[in-house]
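Encoded as structure tokens, here's the structure I'll be asking about.
With one protein chain held back, the other chains of the complex are shown just where they sit.
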Amino acid sequence: MAQYCFALEMAVRDYECDLLGGVNNAVYQNYLEHARHEYLKTIGIDFAALAAQRINLVVTRIEIDYKTSLASGDRFVVEVRLERSSLVRIEFRQDIYRLSDRKVVVKALVTGIALNAKGRPQLPEAMKDILDRV
Amino acid sequence: MAQYCFALEMAVRDYECDLLGGVNNAVYQNYLEHARHEYLKTIGIDFAALAAQRINLVVTRIEIDYKTSLASGDRFVVEVRLERSSLVRIEFRQDIYRLSDRKVVVKALVTGIALNAKGRPQLPEAMKDILDRV
Amino acid sequence: MAQYCFALEMAVRDYECDLLGGVNNAVYQNYLEHARHEYLKTIGIDFAALAAQRINLVVTRIEIDYKTSLASGDRFVVEVRLERSSLVRIEFRQDIYRLSDRKVVVKALVTGIALNAKGRPQLPEAMKDILDRV
Partner (left out) sequence: MAQYCFALEMAVRDYECDLLGGVNNAVYQNYLEHARHEYLKTIGIDFAALAAQRINLVVTRIEIDYKTSLASGDRFVVEVRLERSSLVRIEFRQDIYRLSDRKVVVKALVTGIALNAKGRPQLPEAMKDILDRV
């Protein structure tokens, strides 16, 4: 079984909870994005720095299975695994676990691409090298 | 070809745009949720009123394909179609189109269930009747 | 009594409500920002277009009095008035009213400046002319 290569611990903030008392669905995407960007930084890929060079990392597809809802005060971990990468596409498996009981909160599959200044898909050479080594 | 049964026009707000200059990925989920809740209201199902009765409509799975990015000032429409509904599950097809050129922005498939006060999946009778008639 | 010069009608979206069942405090700032930017557009000042030219309109101070809480389904109007403007500073009075009973929801005073590409306060000539005429 493939293992995760990065984990980020976080805690629910009250403003992230909605009418139902738990974290709003869209907020999990925020968590996933933040963990993904933090992971990418650890392998030398900086989302904001690339954006400043007009290389935009964008998500083209996301699948999220919501298993358990997080609530106020919950601590959780976002685990990240680089599933696959090709010349144009990167795929991440990202799962969230509640820390108190290690219950699965969310299982997600995120596909991204890099767009160059002309809006064309193009993975920078440096990124390819990095991803090949991961 | 099945048609949409509800459409909600909206406009991008500047605070919804991120570093890359377009609407942040998670925000599209906000748009989808809002349009879904507005659609449900038109057929007599009120998310917040149900929550007050401790019947929670929750999303169990979402698939989103991001096709085009919306930017500041863009107007768009969220189209909704009730794809399928069973005793426990409701499935929505939700697509977003940019109004200026009718380009597809996002294609999404959203699966939801109703949880009763005990956290058990249970579609209220009234909702079943409504959904059968749609 | 000075009057408002712009009004924008909006409706609460469920994801904007928090644990307490009403709209989260920070979200009113989103409403205020959106109405302000829409108002500025009507007098020929486009926040995003200016940002692309590296002229950033930024808020330096905000005062908000929270009078009534908005809840799911509420419709409201954000009224805007240009209170004062000088060579470096623009001040907006922005009040939110619930439409059902015209109750005051929020009263706000927002001070903003324009920063040029060097991060220096500088109101573009064209903006000064526009603001003088308002």
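Order as written gives the chain letters A, B and C; numbering starts at 1 within each chain.
We take it that a contact is a pair of C-beta atoms (placed from the backbone, for glycine too) under 8 Å apart; a residue touches a chain by one contact, two chains touch by 3 or more.
Just so it is clear, the model here is predicted, and its values are computed rather than measured.
Set against the missing chain, the residues B:N24, B:S69 or B:T111 yield one that touches it, B:N24. If you put the hidden chain back, the residue from C:A7, C:A48, C:A71 or C:L131 that touches it is C:A48.
Counting over the whole complex, chain A has residues 13-15, 17, 30, 33-34, 37, 46-48, 71-73 touching the chain that is not drawn. Residues 14-15, 17-19, 21, 24, 26, 72 of chain B touch the missing chain (whole complex, contact as defined above). Across the interface with the omitted chain, chain C contributes residues 19-20, 24-27, 29-30, 33, 47-48, 51, 56, 58-66, 69.
The rule is simple: only the chains that are shown with their structure count from here on.
In the contact between chain B and chain C, the residue numbers used by both copies make up over half of all numbers at that interface. Taking the mean of each chain's C-alpha atoms as its centre, the chain lying closest to the overall protein C-alpha centroid is B. It takes 180 degrees of rotation, in steps of 5, to superpose the Cα atoms of chain A onto those of chain B.
The mean-CA centres of chain A and chain C are about 33 angstrom from one another, to the nearest whole unit.
Here the spacing of chain B and chain C, counted between their Cα centres, is 28 Å.
For chain C, residues touching at least two other chains, in rising order: 14-15, 17, 21, 72.
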